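Just one protein chain is left out here, and the rest sit where they should.
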Amino acid sequence: MNKKFKAAAIFKDNLQNFLFVLPAFAIFCIFYIYPFYKMIHLSFYDWRGIGPMHFIGLSNYKELMGDSLWWDSIWHAGYITLIALTFQNALAFALALACDREIRMKRFYRVIFFIPPVLSEVVVGLIWNWILNPETQNGSYIGLLNHFLFTSGLPQMVHDWLGDPKTALTTIAIVHSWKGFGWGFIMFLAGLQTIDKQLYEAARVDGAGTWKTFMNVTIPMMLPVILVVMILTILGSMQVFVLIIAMVNEGLVNYTDVPVTRIFSAMQSTDRFGYACAEAVIFGLILVGISFITKRLSDKAKQV
Amino acid sequence: MRKFLTLCSCLIFLALAGCSQPPEPSNKLLLWHWMTDRNDTFQKFAQEYQKETGKEVTIQLFAPSDSYSQKIIAAAQANVLPDIYGILDKKSIVADFIKADLVADLTKDMEADGGKWENSLFDKALADRRFDAGNTYGVAPGIYGVPIDVTNEQILYNKKLLAKAGIKAPPQTFDEFVKDAQALKRVGITPFVSGWGELWLLDCFASNYAFNIMGEEKIFDTYRGKVKYTDPDWIKVFSIFAELRDKGVLMDGIVTKGNKYAEQDFALERAAFTFNGSWCVNVYHDMNPDLDYAVIPPPPISTAYPLKIWGSAGSTFVVNASSPNKNSAIAFLKWLTAKEQQVALARETNNLPSNKEALAGVSPILEEFAKGMDQSTHPNIWPLNEDPSVSEAFDKGIQDIIIGEKTPEQVAEEVQKAKDLQMAKGNH
Partner (left out) sequence: MRTNKYVLWGMTKSTLIHVFLMSVAMTCLFPIFWMIRCAFMTNDTVFVDKALIPHHLNFGNFATAWTQGNFAVYFLNSVIYTVCVVGGIVLISSLAAYSFSRLKFPGKNIIFYLFVAAMMIPLPGSFVALFVLMTKLHLVNTRFGYILCMINVGLSMSILLFKTFFDKMPPELEDAARIDGCTKLGIWWNMAMPFARPAIAVIVIFNSLNVWNEYILATLLLEDSKLMPLQRGLVVFQGANSTDYPVLMAGLTMAAIPIIVVYLAMQKHIVKGLSSGEVLG
C-alpha cells in the first residue's frame, strides 16, 4: 500500500476521532480557558475587584505559604472528606447492595434515598439548625437531638454540637454525608446493574459463598465506578461550603473554615481578589494531586 | 433517524432560545437594586412616575446581596452599569468606583435651591456617601449618593420577660445590664441573643463600647498604628465579652447564629434582650405580632466618653457618571426621596425614611429607634478605617473569647500581630 495514502488515511481517521471531542473542546476553551487564564494572571496582582491593579509577582503565593488559617482550612476540608469517603460511601454502597437484590419495597427506597440531594440548602440548614439547637426554653430542650438525648437517659451527652470547636467539624461532616450519600447510592446502583448476572451464576457454580462472590466479582467489577464515586466525593467534600454557611454562618471563629469559604472571605470581606485567585490555584493543584493519587491507587488495586 | 430528530430539535431549541435583547434606548431609565422586600413598592413607584412624567423606569432586582455585589463589580469591569445602582461595599470600594468615573457627583443638585434636597435628608444618611475635603481616599470632595432609608443598631428588650424577672426599668449601665441578666437567669430565662455568627453585627457591638471606653481619637490612633491593641483600654473592650460569657448572659451557640435565627429567638421570646438593627421591627411583626418590646441604646460601661451606636444610610443609590440619562436619573432619585414617596416606603416596609419630614408617620417603636440617630456614628463616616484583615482577626478573636477558647489578653496579642503584619506591608 502507498505510504502517502496510508498517512492520509490515518490523518483523516485522527481528525474524525477528534471531531467527536470538538464540541466539548470548543465550549471548554471559550468558557473555561479564558477565565482560568484570567485567574492565574490575577494571582500575581494586588487587586480589590475595582480600581488600579498592582503587579506584585509571587507575593500572594509567598504570603499564602505562611498563612496558617489557610492550611488549617485545607485540613478541615480534608477531615470532612475523610469522613465522607468512609462513612458516606460505605453507607451508600451498603444501601445500593441492599437495593440491588430482590427485596420488598426496593422501589420505595430508591426514591426515598435520593431526597436529601434534592432538598434545598435552605431547608437543610433550617432543619439541622433546629435539630442541633443547644438552647432550652421553659426547662426543655428546643433542639431535637438534645431533647432526645435528655429524655432517653443520656443527659451527660447533651452538648452544643455546633458551638464547640471539638465537635463542630464532625457534626458538619456527618450532615454533609447525609446530604450526599444519595449520589453515591445511585451511582453504585447504576454500576451494580451493569455487572453481568452470568458472572454471579458462574461464581455460584464454582461454589463461592456470598462473601467470596462479593470480593471476587462485585468489587473488581465495581472498581471503576468506585473510583469515580471516590473522586466525585473528594471533589464535592473538599469544595463543600454552602452547607457550612447554612449551618454556622460565617463560621465558628476559624474552626470550621474550609478553602472555599477562605477564598470567598478573601474576595468579599477583605477585598483581595488577587489573593483569592492564588488560593484557588494552590487549592486546585492540591485537588489534582489528590485525584491523581486516588487514580494511581485504584490502578494498583486493579492489578492485584 | 431518531438521532437526527433529536439533534434537530435540540438545535432548534438552542436557536429559539438564542434571540437576544436589543440595547436600551436612552429615553428610558434602568435601575438595579437588591432589596427583595421593597421590590413591589419600587415597581409601583415606577408606574406612578411614568404616569406623572412620561419617563419609563425599568427596575430590576438581583438578590441575594452577595450576587448583587458580584454583578455590580463585573458590570463595572465590562462598563455596562445601569443608570442607577447601589454599591454594597466598604467606603474604600465606593471610592474606587468614584475614581474609576463610575459614580456621578451630586453635590450641585443637592445644593441647588439653597440646598433644598440636601436639607430634606438626614445628615447622617448623606454622610455615608459624602467625601470631605482632604479625605484619605483621595476622592474629590462631594456627595456621591442618595440615601433612601436610614437604620441604626440598638438593644431591644422583651417587656414581659423583664417583668417576669421582677425588673422594673431597663438597665441604664452595663453593670445593671449584667445584674438584670442574672435575675433573668434565676427564673430560667436566657438573657441575651444576637446574630453574632455575622461578624459585622459583633463588630458593631464591640465598637459601640470601644467608643465608650476610649473615645474616637484613640480608636483612630489605633488604626493609624499609634496605639496598640494590647493597650489596657482595648483589653477592657475584649473583657466585656469574657464577662458576658462568664456570667452566662449569652445564649448558647451565639457565635454561629445568623441574624435570622437570632431574630427568631427574640420574636419567640426565647431571650429577653437582643442587639439588632431597626429593620427588625418589620421582622418581629411578621413572626410574632403580639411581641411587646422596647428600644434602648447599649448601656454604657464607662463615663469617660459618650457611647456611640452605629447608624447611617440603610440603602443608598448612586448615579452612573457615564450614563447619557444622568440628569433624568437624578430627577427620579429626587422624586423617590420626596416626602410623599418616603412616607409610602416607610409605611410599606417599616423602615426609617431618609427624608426627615416623612418621619412623622412611623410607628412608635421606629420613632424610638430614630432618636438614636443623634448619638450615631458609622465606619463610613470615620476619617479612616481599620484594614479588613485586622478587623477579621479582631471579630473572630472576640468569638474565640465567647466560646472560651482564648483570653482577652491572648486575643489582644493576636490582633496586634495581624496589625503589625499589615503595617509592615504598608511600609514597602
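As written, the chain order gives the labels A and B, with residue 1 at the start of each chain.
Quick note on the criterion: a residue touches a chain if its C-beta (ideal position, glycine included) is under 8 Å from a C-beta of that chain, and two chains touch if they have at least 3 such contacts.
The shown structure was predicted, so the numbers you read here are calculated from the model rather than taken from an experiment.
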Listed residues B:M110, B:L162, B:C280 or B:I403, member touching the removed chain: B:C280
Listed residues B:N27, B:Q77, B:N119 or B:N327, member touching the removed chain: B:Q77
Touching residues on chain A - with respect to the absent chain: 13-18, 20-21, 23-25, 27-28, 30-32, 34-36, 38-39, 42, 49, 91, 94-95, 98-99, 103-105, 108-120, 122-124, 126-127, 178, 182-183, 186-187, 189-191, 193-194, 196-197, 224-225, 227-228, 231-232, 235, 239, 260, 263-264, 267, 273, 276-277, 279-281, 283-284, 287-288, 291
Residues belonging to chain B that touch the chain removed from view: 3, 6-7, 10, 13-14, 17-21, 34-37, 39, 60-65, 67-68, 70-71, 73-75, 77-78, 80, 260, 264, 268, 279-280, 282-283, 286-289
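As a convention for this text, only the chains that are shown with their structure count from here on.
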Distance between the centres, which are taken as Cα means, of chain B and chain A, whole angstrom: 35
Residues of chain B defined as touching chain A within the complex: 66, 69, 73, 76-77, 89-90, 92-93, 96-97, 99-100, 188, 190, 195, 197-199, 251-258, 261, 265, 268, 270, 388-389, 392, 396, 399-400, 403, 405
Footprint of chain B on chain A - complex, ascending: 48-51, 129, 133-139, 142, 160, 162-165, 168, 247-254, 265, 268-272
